[in-house]
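What follows is a set of notes on a single structure, which appears directly below.
Excluded from the complex is one protein chain; the other protein chains are retained at their positions.
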Amino acid sequence: MNELFSLLLSGITVGFIYALVGMGFTVIYNSSGIINFSQGEFVMAGGMSAVFLLKTGMPFGLVFILSIAITALLGILLWKLIDISKEKSIISMIILTLGYSIFLRGLAAVIFDKELHTLPSFVGNGSFEIFGAVLTYQSLLIMVVSIIIVISLHLFFSKTKTGKAMVATSDNVNSAKLMGINIKRILMLNFALSAMIAAIGGILLAPITSTNYEIGIMLGLKGFSAAVIGGLSQPFGAVVGGLVLGILESLVAGYISSEYKDAVAFIALLGILFFMPGGIFSNLKAKRV
Amino acid sequence: MKNIKLKNIKDLIILSAILVIIPFLLKNGFYYEIVILCILNAIICIGLNLLIGYAGQISLGHGGLAALGAYITVILTTNYAFPALLSLFISVVFMAIFAYVISKPILKLQGHYLAMATLGVGIIIYITLNAQANITGGPDGMGVGLFSVFGYAIDTNLKWYIFSAVFLILLIAIFKNIINSPFGRIMRGIRDSSQAVSSVGADVAKYKSYVFVISVIVAVVASSMYAFFSGFISPGEASFNRSIELVVMVVFGGIGRIYGALIGAVFLTVLPQMLTSFEDYETLVYGAIIIFVMIFMPKGIISLFDRFNKAIHANS
Partner (left out) sequence: MFKKIIKFLLFIGLLTFGTVFINAAGVIKIGAIVASTGPASFIGSPELKTLKLYVKKINNKGGVLGKKIQLIYYDTGANPRKAVSFAKRLIFEDKVVAIIGPSTTGETMAIIPFVQRAKIPLVSMGGGISIIKPVKKYVFKIVATDRMACKKLMGYMKKEGITKIAMISGSGGFGKSMRKQCKEVAPNYGIKILADETYGKKDTDMTSQLIKIKNTKGIQAVLNPGFGQGPAIVTKNYRQLKIPYPLFESHGVASKKYIEIAGKAANGVILVSPPVVVANKLSNANPLKKVCMDYTKEYKNAYHSDIASFGGHAYDSLYAIVDAIKKEHSINPQKIRDGLESLKNFVGIDGVVNMSKTNHLGLDTKTGLVLLRIKNGDWSIIK
């Protein structure tokens, strides 16, 4: 029983990380219909910026804000690149974001370096023991921060003018335009927001796993799977999707085979796409032919 | 009638002429390597282009599918001493069935969801190839034996070149026929509007599956050829990076154009060699080039040739 609980706990911890990455996908998809294949690189940018800014001796609060700001700028840059694209078909946007992810990786390798780096744990290295399972302070922090982000986003989307405008835009672009909403600006904010969420994820993650210019690839793919599992059109589906994915991975690695742990995300992805393309919650079906 | 026929094969004649001249320009084994790689990549891309450009579907997992087929060919030949051609045949049949079976649920999806499903398939294949080390040699890959056709060994650069070039010409000829046939018209119909197509009674799902299978078969053959040519295969051939590389080649060159796929394959096979002088900046430049082309030349590099052609003909 202890073992099961340990596995669940570690799965939930990882799950929240996938959730943070996945939320970024959802925000951009809902506002622009684009799947951003460079989302993982935003996570990387947040973590790496934090590492290198911290080395300059800046106080941590400033490092945190600056890292998020830098990543937000990268998000806005992507928005701009998409904006000036002559054609915005699904496939050219997929390749554009893929190209951007390669570009960001190359940029990170040059501006930072190719080594592994870590951030000191923000809350120390201690841990609790619950039912024989171990929960580190940092993992708890990730959970708490993720939940705060989710609640903040919910409030933002439902209570603030900008947030409501964002929701309106993703529901129906034309009506939004009629209401006088500046679509371009909303879109830009969405990209920035998505990048910021990713950056926070990257900064939280670095003390646990270390960061390096290449971490974006797998994280992006798994975060994406999380978003799809929860339902791309559900704003917070990524949270549930991430947790489900994390737990599934953990259980598979614990009880079946650790060789195929990575495959879990993609098998789950395929499963959802075949049987419930709209995600666990959604009644909306993906476009089927 | 004769005029139309001649016009239709004018491009093939020009291409054949170019292919015949090329060996005389190739100074050494390195150039052969690059050219043969270009041709084999082009073959895969032409098949993939049928799927993406003509049938309007997306596949982000073709690297995985191609590599799986190549591995089957290689394992049968190297570990079980099957004749190479027989191994290839078995692999093609297996992959065709495999592709057909998975195409049924996958091609029901559209757009991003389709892209994601193919992505998932490709990565699962990659992980499996890595994990089953006792059969596949694992992450370090495995060596591949010689390729011989009915006792005749294809072991020199020139022989490989001729073999690949002939394959390329035949493939283009066949595909041109497919595209202009009733089957091809239905395919293009599906790309433009599947509702219109099903309203005239064609089984859309079946056609999409056929195109998918064809593109996989072509990719498996070319991939197997490359494994024999290089004497080595590794799971990296199934990686997400490889799958992206193939799609970028097709889109870069120009979707929906056979020669677009060819140009794209050549350009992106040669590009890494030309970028070596950028050293640390290579990844950065590579990414920037992709971004640039997708923003300003979404119809692909072939659109430049189109403008060139137009300019010439405008004056005549």
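Order as written gives the chain letters A and B; numbering starts at 1 within each chain.
Everything below uses one rule, namely that a contact is a pair of C-beta atoms (placed from the backbone, for glycine too) under 8 Å apart; a residue touches a chain by one contact, two chains touch by 3 or more.
Keep in mind that this is a model prediction, so the values were computed, not measured.
Enquirer: Sort through A:Leu81, A:Ala109, A:Met143 or A:Met166 and give me the one touching the missing partner chain.
Expert: Selected residue, touching the omitted chain: A:Ala109.
Enquirer: With respect to the chain omitted from the figure, which of A:Ile208, A:Leu232, A:Leu245 or A:Ile267 is a touching residue?
Expert: Only one listed residue reaches the unshown chain, and that is A:Ile208.
Enquirer: Using the touch definition from the top, which of B:Thr73, B:Thr118 or B:Ser234 touches the missing chain?
Expert: The single option touching the absent chain is B:Ser234.
Enquirer: Just the residue numbers, please: which parts of subunit B touch the chain that's not shown?
Expert: Contacting residues on subunit B, toward the hidden partner: 27-31, 33-34, 37, 130-131, 133, 138-141, 143, 230-232, 234, 236-237, 272-274, 276-277, 279-280, 282-283, 304-305, 307-308, 311.
Enquirer: In the full complex, which residues of subunit A touch the absent chain?
Expert: 3, 6-7, 10-11, 13-14, 17, 109, 114-118, 125, 127, 134, 136, 205, 208-210, 212, 214-215, 217-219, 249-251, 253-254, 258-259, 261-262
Following the convention adopted for this analysis, only the chains that are shown with their structure count from here on.
Enquirer: Express in whole angstrom the distance between the two chain centres, defined as the mean CA positions of subunit A and subunit B.
Expert: 33
Enquirer: Residues of subunit A touching subunit B in their complex?
Expert: Interface residues on subunit A, with respect to subunit B: 29, 35, 81, 84-87, 89-92, 94-96, 98-107, 109-110, 217, 221, 224-225, 228, 232, 259-260, 262-263, 266-267, 269-270, 273-274, 277, 286-289.
Enquirer: Applying the document's contact rule, which stretches of subunit B touch subunit A when the two form their complex?
Expert: Touch list, subunit B to subunit A: 52, 58, 60, 105-113, 115-117, 119-121, 123-124, 127-128, 131, 194, 204-205, 240, 244, 247-248, 251, 255, 280-291, 294-299.
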